[in-house]
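Below you'll find the structure I mean.
Removed from the display is one protein chain of the complex; every other protein chain stays in position.
Showing chain A:
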Amino acid sequence: MRFSRTSKALGVAAVLAMSLTACGGTSGGGNSAGGGNTSKAITANSTEPQNGLLPANTNEVGGGRVMDLLFSGLVSYDAKGKIVNELAQSIETKDSQNYTIKIKSGETFSDGSPITAKNFVDAWNFGAAAKNTQLNSYFFESIKGYDKVSAEKSTLDTMEGLKVVDDTTFTVELAAPESDFPLRLGYTAFYPLPESAYKDTKAFGENPVGDGPYKLAADGWKHNVSVTLVPNEKYKGPRKAKNGGVTFKLYNSPDAAYTDVQSDNLDVLDQVPPSGLQNFKTDFKDRFVNQPYAGNATMTIPSYLPEFKGEAGMMRRQAISMSINRQQIIDKIFYGNKKPAVDFTSPVLDGYDANLPGSDVLKFNAAKAKELWAAADKISPWPAGKVFTITSNIDGAGNKEYITAMANQIATTLGIKAQLNPIATFKQMRDLVNKKALTGASRAGWQADYPSLYNFLGPLYGTGAGSNDGDYSSAAFDAKLKEGLSAKSVEEGNKIFNQSQEILLKDLPVVPLWYQAVQGVWSNNVNTVQFGWNGVPLYYEITAK
């Protein structure tokens, strides 16, 4: 009796942290009111960092947001995702392949040791080398020599593309031109490490010494309980702390955190749980934001499925896309808190274009959908009785509801059978996706690592790319990507990346559904909180009342 009650409750009260890789957000929802108390510490929600706090080993939100406050890299991102120089004096290139990076002199880590070019080069080499098993190592893959240090059983520690010129200068040679390389340099993996880190990286990960606006308080990381940060007086960059410190309370479920903010027991929450989506605007009147961040939700239709190959497959994917009424699902299931997607990227990014030619395929159009489906059937008939399945893990709250709704819409419009194929856990779902063992479509999505159109395209749809779960391959698209990467400037590159999206809009390797939005709330104890391009609050800007 007891057990059955427990298992039922799990579905309701359970954790959804697992499937959230990164939480993002965007343009500031308001100005932080001046005149707050700058010596009082604030509290915010988080989850237990999955790994020791090393830049190249932190790939999820719980650790990421702590790292971003403890460290500063060459550049950082402002609320709108624009890059701002932190330690970089200048990042120069003539051909988008060879970069000369000068760093500011006289900067130090929080323990007083100076930051030199060597700290960057050593940290990047450490992150890339296979023998150090850092989860973010693939971030260095564009640097020349990465293929050698990352090979299995490789004992090399340095990439030939990185060279220290003097104390404040180093050069980076990439394996191929990449115009958006400077945009990446604010990501966690690219932070410098002090010399002292390498003696015992495990101990360092428990008690890191960084160069960011905050430093870890003495005994600051209480596992599964809290992470306490205090301002780093030695920090001179643009993200100077405006409060007396940040204490992250670690929660297993956003529901518990939500009740805490309601009773002013927690200051900032960056994720309103599904149970609060309907009422948070009335619960928190002028203390909430609801804004898009650099992430989207999609549905992958793998190209290895026999029914979705060739010309007929392309028409079928378009038909399915047009049979989904995105706005209706958003209104009914997400209480209007998202926006339907009209491209493959995110509206918070520089270069985003809401009017790409061909984006009509992402709008609900039942008549056109039926027509396309019938045309596809003439080329190769849909197998009689075949069910169109959408695979998803159902341990993350909200997945089940919207996918069931989507399947119903597809079924009604196209007159076929469609249903959710529920998978118990995230790890099981990833296993199926990685083994290319899906028998239908699957839930997918992307959270940007750094604010760039390319980050939403290259890693996902380039032939053989790491996150190309549907095995999409298009020579025309690959060529456009390459052209965009070798563009002379980021702006020029963005134009070409948008042209590459026109190809995707025809092929639909995934069906874009909607842009993710961050729903954040804060307590009566703090002034207005700004959320960044990636949905993470700008903690350093928050002032206590």
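One rule holds for everything that comes next: contacts are C-beta pairs under 8 Å (C-beta built on N, C-alpha and C of every residue); 3 or more make two chains touch, one makes a residue touch a chain; residues count from 1.
By definition in this document, contacts and distances are computed from a predicted model.
Going by its UniProt record, the hidden chain of the complex is named "ABC transporter permease" among "NADH-quinone oxidoreductase subunit K", "ABC transporter permease", "Cytochrome d ubiquinol oxidase subunit II" or "Benzylsuccinate CoA-transferase BbsF subunit".
Only one residue from A:Asp180, A:Asp211, A:Asp353 or A:Asp395 touches the chain missing from this view: A:Asp395. When the full complex is taken into account, the listed residue touching the unshown chain is A:Gln50, out of A:Asn37, A:Gln50, A:Gln327 or A:Gln499.
Annotation: of A:Tyr138, A:Tyr335, A:Phe364 or A:Trp382, A:Tyr138 touches the absent chain (contact as defined above).
Shown as candidates are A:Ser72, A:Ser110, A:Asn125 or A:Ser150; the residue that touches the absent chain is A:Ser150. Taking the whole complex into account, chain A touches the unshown chain at residues 2, 5-6, 8-10, 12-15, 18, 21-22, 48-52, 59-60, 130-131, 133-135, 137-138, 141, 150-154, 202, 205, 222-226, 249-253, 255-257, 259-260, 262-263, 265, 395, 424-431, 433-434, 449, 459, 465-467.
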